[in-house]
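All protein chains but one are shown at their positions in the complex.
After this line comes chain A, so read on.
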């Protein structure tokens, strides 16, 4: 094991000093940030601009409106004007960034308030203008001379909604927080990032093993360590690199997210459930790392890789086909099938657990046993392939040869 750590240390050091690794390490979050911020830069400008809102206040609600604008933090600058409705229409055509709203008795009686907006004012202004409905409605009701009780009944209206009998069974005591889907999705997303990142660095194991073979270093290294130690060292080393990647990404990403959004990300992230999700992500890494290191040891020339090796390299992307069905029904039969196939289990579980409110612990348990048994088997097989493959110079191994090594 000590030798494995020496190999791991070397792989980490070698990559950390490699320019392309550093560049990808820093550029990936930069790209994400770019994709996140650039649309905001283009779309966000108008929102910040103050809109001059002119109100013909026949109804005497100007003060209420100003208060509302303040409460809702709208970018409105409210002016009171004496212009008639016709004049307002003409004025709106002239001014680009102004809105004219005639709050007249007539409008109140008709129940329709016209909004004259300038050319530059966004369509979304109308949604903001909906908030005028409440005070105007109140005004309508006031004019009807109804009792307070009657007013309340009318103001309340009638709504139809789904009864949540499940929560009632639990005594109806569930906190509102538990309904927040983000509470589950955030740890899930975190685990997914670990899985993604470690599978990507897992691909680097493939390159590393194949390079070792191509550059013919393997034999020198194997005069000091056993093939098993070399393989383990690579797996550990690239795992650390993958985790470093995650830490750097999150180190940059989390503060930005926390600053840009109001979500209590840190609070949601560090929950006990995260432990299981991270175990799943690590299990996924170990499985694919073992496959990659073994396949890497059978490939010397990447340009002439056979279909077989290419197919194996696609295995980590297998869970993609489950995304649709899982989002549709996280407890459906397809989701369940995906949970028991070792190659898809980590990603499928991360998706399912992010969506399911009640975790199916028995299913999780059985699936974990299957997954770890598969990891053990794959590691064993990888060891056998690696041992022979890494020293076979000059050609790529055929699937037939690999099959034979497995049983050697």
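As a working rule, contacts are C-beta pairs under 8 Å (C-beta built on N, C-alpha and C of every residue); 3 or more make two chains touch, one makes a residue touch a chain; residues count from 1.
Note that in this section contacts and distances are computed from a predicted model.
K.L.:
Tell me the UniProt name of the left-out chain, picking from "ABC transporter ATP-binding protein", "TIGR03915 family putative DNA repair protein", "Lactate utilization protein B" or "3-hydroxyacyl-ACP dehydratase".
P.N.:
"ABC transporter ATP-binding protein"
K.L.:
Have a look at A:224, A:261, A:331 or A:398 and name the one touching the chain we're not showing.
P.N.:
If we include the chain that is not displayed, A:224 is the one touching it.
K.L.:
In the whole complex, not just what's shown, which of A:49, A:216, A:260 or A:395 touches the removed chain?
P.N.:
Checking each option in A:49, A:216, A:260 or A:395, the one touching the absent chain turns out to be A:216.
K.L.:
Could you pull out which residues of chain A are in touch with the chain that's been left out?
P.N.:
Interface with the chain not displayed, on the chain A side: 3, 6-7, 10, 13-14, 17-18, 211, 215-225, 391, 393.
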